[in-house]
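Excluded from the complex is one protein chain; the other protein chains are retained at their positions.
Coming up: subunit A.
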Amino acid sequence: MWQKFGVMFAGLLIFLAVIGLILFLADHAPKRGRDYVQMFVFVAPALILLGVGLIYPAIRTMMQSFTNAQGDFIGLENFVWIFTDSGSLISLRNTVVWVILVPLLSTVFGLAYAVFIDKSRGEKVLKSLVFMPMAISFVGAGIIWSFMYAYRSKGFEQTGLLNQLLVWSGLEPIQFLNSAPLNTFFLIVVLVWIQTGFAMVVLSASIKAIPVEQVEAAVLDGANGWQVFTNVTLPSIRGSLVVVVTTITIATLKVFDIVKTMTSGNNDTSVVALDMYNQAFRFNEWGHGAALAVVIFVLVLPIVIYNVRVLRKQREIR
């Protein structure tokens, strides 16, 4: 144990010493070109790491997606596999369902909650409670919900709260995570549970930034709560809504921990990101894995481009 902390402190010390030494040397570089050296020293470590760890690998992955497990060029075969193999087709279908439902539900719940608790008593506590799942790992959340969904056949004592509720109300217990296609929806609940807090916090801040005068004017004109919400609140927070939906969508596209923890992708619950991990790191089908990674990239790309555009437009207006 102490050995491990020793490794950690050694790592930290070496890192700080190296950075310190480089900065010191750059400070005492010969006068001619010192500015250039210093600039280089400040930016270079980050840029080199990004080049080695992100840019080069991304290009490699793109190239690998056109090769088989032995590294021979096979053209589009891996992509053909993705769109013909029944397993990866199910992952694709599930990913689409995830990407539609998670951002939609999280944003709706988060927005409703933010509006409901706005300026109410105990707002801070109420906020923390819903925000808390954001701090929990996807694995932790997966375990928490595995216990919520736990199943014992009829007649046995239930350990999962949801099945106990079913039994109490005179119904039969359900194998929540086993029966496709509903099991995917029960997994989606977990990510919605996590992301609602994020949506709520961002939208709540944005609601608080709406000038009181605007709401007041609407109320004086005789608008009721719902009219104020649709005519004043919603238009004012449109920018934040776009950001929230985009961020959650991208997070959803890459999610794999929840599925891995709760069902391991069995019973038709796999998603593209989990498929990618399995193909590349469990079955050593590097080509398949790389191609699936490229698919995720292609799916993320338009969302980000759209987001950057909206952002730029807003800047222009300001």
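In this section, contacts are C-beta pairs under 8 Å (C-beta built on N, C-alpha and C of every residue); 3 or more make two chains touch, one makes a residue touch a chain; residues count from 1.
Methods note: contacts and distances are computed from a predicted model.
**Student:** For the chain not present in this complex, what protein name does its UniProt entry give, out of "histidine kinase", "Alpha-glucoside transport system permease protein", "4Fe-4S dicluster domain-containing protein" or "Amino acid ABC transporter substrate-binding protein"?
**Tutor:** "Alpha-glucoside transport system permease protein"
**Student:** Using the touch definition up top, pick the residue from A:Ile74, A:Leu101, A:Ile136 or A:Ile174 that touches the left-out chain.
**Tutor:** The one listed residue touching the chain not shown is A:Ile136.
**Student:** Contact with the hidden chain only, please: which subunit A residues?
**Tutor:** 1, 4-5, 7-8, 11-12, 15-16, 19, 23-24, 26-27, 35-36, 38-39, 42-43, 45-47, 49-50, 52-58, 60-62, 64, 109, 112-113, 115-120, 123, 126, 128-140, 142-148, 156-161, 164, 193, 196-198, 201-202, 205-206, 208-213, 215-216, 219, 224-225, 228, 239-240, 243-244, 247, 253-254, 256-257, 260-262, 264, 273, 276-277, 280-281, 286, 289-290, 292-294, 296-297, 300-301, 304, 307-308, 311
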